[in-house]
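Dropping the structure in here first, questions after.
Missing here is one protein chain; the remaining ones are kept as they sit in the complex.
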Amino acid sequence: MAEQETQEQSSGEPSGERGIYEGLAYYLMAPAWVTLFVFLVVPLGIMLVYSFLTKEFRGGVIWEFSLAAYDQFFFDRGLFGDEPARIEWTYIGIFWRSLWQAGLATLLCLLLGFPTAFVIATRSGRWKFVWLFLITIPYWVNLLIRTISMKFLIRDNGPLNEWLLAIGVLDKPLHLINTDFAIQLGLFYSYLPFMVLPIYASIERYNFALSEAAADLYASRWYTLRRVIFPLVKPGVVAGCILVFVPSLGAFLAPDLLGGAKKFMIGSLIEEQFKGNIGNWPFGAAASMLLLSLVLVMLTCYALSQSRARR
Amino acid sequence: MKNIRRIFLSAAVLCAFGAAQAQAAGKLSVYHWFEYIPQELLDKFAAEHDVEVTMDTYDSNEAMLASLKAGKLGSYDVAVPGDYMVKILIEEGMLDSFTRSEMSNFDNIAPEWADVSFDPGRKHSIPYQWGSTSFSVNRDHYDGDINTLSLVFDPPAELSGKINVLDSQAELLALASIYLGIPQCTSDREELRRLNALVQAAKPHWASFGSDVAKDVLVSGDVSVGMIWSGFSAKAREEGAPIQYAFPREGYIVWMDNVALLKDAPNRENAIKFMNFLLEPENAAAVTNFAQYTDGVSGTGSYHSDAVRNSPESNPPASPTGSFVEVCSQEVQEVYDEIWTQLRQ
Partner (left out) sequence: MSRRTNFRHFPGFMALGLLCMFLLYAPLIIVMVYSFNDSISVTRFDSVSLRWYRDVFFGLEAGKFRQATFNSLTIAIGAATVSTVIATCASIAMLRAGRFRGKLLSFPLLSLPLMVPEIVTAVATLIFFSAIGFAAGHATILVAHIVFCIPFAYLPIAARMQSIESVYEQAAQDLYASRWDSFRLILLPLLMPGIISGFLLAFIISLDDFIITNFVKGAGVETLPTAIFGAAKQGIKPNIMAISTLLLLTSIVFVSLSYMFGRVESNNKRE
């Protein structure tokens, strides 16, 4: 969504150079600037500062510069902290696992979400309304409720296993809960509607006369999909991917409720530093900063590649 | 246009309504473990003293400490820390003190809990409940000998992957130390390495980490072995889980939770009233009948339900005995944190 907007805006003023409310811009922007600056940019700045402070035992910070948090993230000095430094794989591993899970969830959402969006966009009349209505409802249903529902469904003696046993497909319960697969299922299920809606909005704008033209030039159906439709609806696909990927990366509910909180994901690792057993604020701040940088770098890379492609 | 106006109008009305909600004469803000006090008892206190009681819950001593440290100190009146956490809160200067003359029921405290090492002379806290931490086993899934900690730390193949452990670093590592026969909070490197190796090797056998889920996973049958607190296990049994609570021969953890008066309590007077209220035998017994541990108040016996009186969880055998969780030094705690992070990797 955001990406599209940027493109449209940078490609020129829609209403010409002369704005109607010229001169009022600062007054109109001020509330947004102030709110976002004071309550988001400043907090992020303070978090950055905290990541360079010394930890206070059992939570909190001491105002003394220290690189300990980043050192802890990247270097392993053994159980007692006095061995020669080696690369620390623990946290990189946790980040990698989260990235991998989020990436897979995005891919799965795309594989199922694109055809769904396509089907919705190509219905007409009442059926389109029904499909759209049905896809919107899960989007508006509380994420927590949906995760809880999934947990209930797949637990060892939940309805799914009960039925599969009853109809004789299985002879012992399928163990899904508290596995990586369950986390994946939860992420996929949580964010699927986020993928469908932006793609639908893009396909809706697609002119099917182009498909016809492609067919006249003997392009096959799938070739048209790949080379004509897909490039044109790409902004929607990208928006959908971002809307699935970013929240999956920092997801907390699915790993906690469906994954049994057994392995840290980025979200739970950070949470543990502030609300859990380990009260290491600078480290939590540093891990948050690294996660934030990772996301922003990825988004910037994408934005740059887009503007280069346009030139 | 009309619609939007209506939305804003109803928003304004709702907000105004929120501001003008009925207020009781006083307030009391309790920070408590989850599922640890019957709502009826809170209502009874509220009615007797015309106090509006609000309660937030936590699921580990460490979570409570973290949240108090993150700025909640000053917004709660009382919390219910375990023994070692009382000691930590005192060290951190996070508790207020009171004198025994402030509570008419102070002398109801059972003599063995009146002067305790974690709060000498009971200046900051009163007893709430005491019990033990070990584990329960689903007897439909496993019928072997259960009184050994190896069921958690080195389980037989049939139980592997069917174990939940508490999401509590202090209790898990203390239990692991007991299993290894090494002192808690040991600073001996060899022993710490063994501790690390033990939990690392045990981890693949564990299905999940969770404290608030500890009862549910046993009731639902998601796991066959669950590290759990004694009374919580009794409640799971009452809810139909075919489980038996173990008193492992290597030892287990005993603990006492205490109602502690927090520093900068906004309603100190009501907090004292609440603590006094909880020392009333009838009320203390009501907690016991609900939470199914044991209270630290004299004269509660006649109020106890039969279920509690005869509960196998609350009547441990004469031996082995349990031990309290110890507070580690910062150096050892940092190693523990490292072990914990590696464990959850």
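Which chain is which? They are A and B, in the order written, and residues in each are numbered from 1.
Throughout what follows, contacts are C-beta pairs under 8 Å (C-beta built on N, C-alpha and C of every residue); 3 or more make two chains touch, one makes a residue touch a chain.
These figures come from a predicted structure and were not determined experimentally.
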Omitted chain's touching partners, listed by label: A, B
Residue touching the undisplayed chain, where the options are B:76, B:247 or B:277: B:76
Given A:116, A:184 or A:202, the one touching the chain that is not displayed: A:116
Among A:150, A:183 or A:278, residue touching the chain not depicted: A:150
Positions on chain B contacted by the hidden chain, ascending: 1, 3-4, 7-8, 10-11, 14-15, 18, 29, 31, 34-35, 39-40, 54-57, 59, 70-72, 74-76, 210, 212-213, 215-216, 219-220, 240
Contact footprint on chain A, counting only the chain that is left out: 1-2, 5-6, 8-9, 13-26, 28-29, 31-33, 35-37, 39-44, 46-47, 50, 111-113, 115-116, 118-120, 122, 129, 131, 133-138, 140-146, 148-153, 157-159, 162, 189, 192-193, 196, 208, 211-212, 215, 221-222, 224-225, 246-247, 249-250, 252-253, 257, 266-267, 270-271, 274-275, 281, 284-285, 288, 291-292, 295-296, 299
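Convention: only the chains that are shown with their structure count from here on.
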Whole-Å gap separating chain A and chain B, where each centre is the average of the chain's CA atoms: 35
Complex contacts: residues of chain A adjacent to chain B: 57-60, 79-81, 90, 93-94, 155-157, 175, 177-178, 260-264, 268-269, 272, 274-280
Sites on chain B touched by chain A in the complex: 60, 62-63, 65-67, 69-70, 88, 92, 161, 164, 167-170, 189, 192-193, 196, 206-210, 220-222, 330, 333-335, 337-342, 344-345
